[in-house]
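Attaching a single structure in structure tokens format; questions to follow.
Excluded from the complex is one protein chain; the other protein chains are retained at their positions.
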Amino acid sequence: MANPQTHLARHLAELRRQPPLVHAITNYVAMDLSANALLAAGAVPAMVHAEAEAAEFAGIADALVVNIGTLSPPWVRAMAAAAEAAVAAGRPWVLDPVAAGATAYRSTTALRLLALAPTVLRGNASEILALAGTGGAGRGPDSADPVDEAETAARTLAAAHGCVVAVTGARDFVTDGRAALRIANGHPMMTKVTALGCALSALVAAFVARAPGEALAATAAALAFVGVAGERAAATSAGPGSFRVAFLDALAAVDGPGLAAAARISPA
Amino acid sequence: MANPQTHLARHLAELRRQPPLVHAITNYVAMDLSANALLAAGAVPAMVHAEAEAAEFAGIADALVVNIGTLSPPWVRAMAAAAEAAVAAGRPWVLDPVAAGATAYRSTTALRLLALAPTVLRGNASEILALAGTGGAGRGPDSADPVDEAETAARTLAAAHGCVVAVTGARDFVTDGRAALRIANGHPMMTKVTALGCALSALVAAFVARAPGEALAATAAALAFVGVAGERAAATSAGPGSFRVAFLDALAAVDGPGLAAAARISPA
Partner (left out) sequence: MANPQTHLARHLAELRRQPPLVHAITNYVAMDLSANALLAAGAVPAMVHAEAEAAEFAGIADALVVNIGTLSPPWVRAMAAAAEAAVAAGRPWVLDPVAAGATAYRSTTALRLLALAPTVLRGNASEILALAGTGGAGRGPDSADPVDEAETAARTLAAAHGCVVAVTGARDFVTDGRAALRIANGHPMMTKVTALGCALSALVAAFVARAPGEALAATAAALAFVGVAGERAAATSAGPGSFRVAFLDALAAVDGPGLAAAARISPA
């Protein structure tokens, strides 16, 4: 794989040249920020979760993101149907296993969805460890484990499921089971805004939609993009409320050269 | 009909003099912005969607808005029951057929609700074309068609259903099947914030609630009001995040004289 840093501007340009329609089945808390983050970055969001239409819509959209933050049985059925339809249509899909490991229902649901061949699995260290069956101390959506401790679990899951696995935290780790990258962008203020990780998963779907065959590099690009936007926002905000506003502004303002200049991606 | 421009200040003053209670059954993404937009403008929102209470509440509220953005069977039943109760109580109600035409479920649901005699139907060009059975290229919540192409469909729907039809986009078109108006306010940044169209539908309900017998003029007033607020917000914001914040501030700040001075409404 070439230096992923050199591809960043191209990935962002592709997304903005032909805005991908991203089908999101995400949690109630995250819908607003995810939709606005997709719009700000240059993509087009659609929140469609009903069993009666989720599979049909997944065949129309350019990518799908499934986030299990707020679960219920009808939604889980719609998630599975949409994932199967995306795979059947040759569209990428991203799984965000929010708080997997915290309750039995979450762990079971996340594993069931993981078996449906996501293109990218994006979680924090606790969630990735829980899915790999190697622990994970999470009680809620925030990880209790450092990213480093989940690297082996991420490589194992990626190899077993043929997908890209991204573990995000203070420093992100991304692997397809063979190659691996670390992304060192971001800011601690990002942990003080709810659903920012969920929005990140949605943006991964948008990037991957416009980079067929390059899921690893496109995922890294999305993580760097969000991290750079977070750094910019933190520089101009007074607290978590103004940070969230500035973050959305920054998603729209960061351009290819700016992204390439600020990204800190390195082979792992 | 007299020059609608001269009635703008009166419509806004009526809304603020006696704040209407607006019952909203709207999608998960739009609830927060719709409620805050209603409050900022001077109305009182209530989000009530359970089958067990939606009809009862529709008889209490001053107006109802039904938005099909995120659908499920129990919600559709509650939407229909609430619409019927609003009509029975002589209260106006507004239908927002989000992404009608994108999936069979959406089209069927939108047509079923349209048969329940809404006071106002508010959509983008793709949605109005889809409901009129004359095409519509929409894949999601954003329209692929210009407003101009939906004017005939809007007139046809308005005449057939005895309601006001508003087609919104870069320039809005409103008709009751006989008279028609164009509203040229607004700003492209409004397409970069999710659920702004949904909030617009909620504000139409608020305006119509305080202008019995004047649904066409009140709808035009609501569209101009939102467009003027969008123009003001765009002038002071740095991106979609700060635009949304400034938009809510502007909804509270725009007064009758300011609205009348900035509105661009003309007969069609």
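Residue numbering begins at 1 within each chain, and the chains themselves are lettered A and B in the order written.
The criterion applied here is as follows: contacts are C-beta pairs under 8 Å (C-beta built on N, C-alpha and C of every residue); 3 or more make two chains touch, one makes a residue touch a chain.
No experiment lies behind these values; they were computed from the predicted model shown.
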Identify the residue among B:Met47, B:Ala117 or B:Ala159 that touches the chain left out of the display. B:Met47
Among A:Ala102, A:Ile183 or A:Val226, which residue is in contact with the omitted chain in the full complex? A:Ala102
Identify the residue among B:Leu8, B:Met31, B:Val65 or B:Ala260 that touches the chain left out of the display. B:Met31
In the full complex, which bits of chain A touch the chain not displayed? Write them out. 27-29, 32-33, 69-73, 99, 102-106, 139-142, 191-195, 237-242, 244-245
Under the stated touch rule, tell me which residues of chain B contact the chain that is not displayed. 21, 28, 31-32, 35-36, 39-40, 44-53, 56-57, 60-61, 74, 244-253
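One rule holds in what follows: only the chains that are shown with their structure count from here on.
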Starting from the mean Cα coordinates of chain A and chain B, work out the distance between those two points in Å. 33
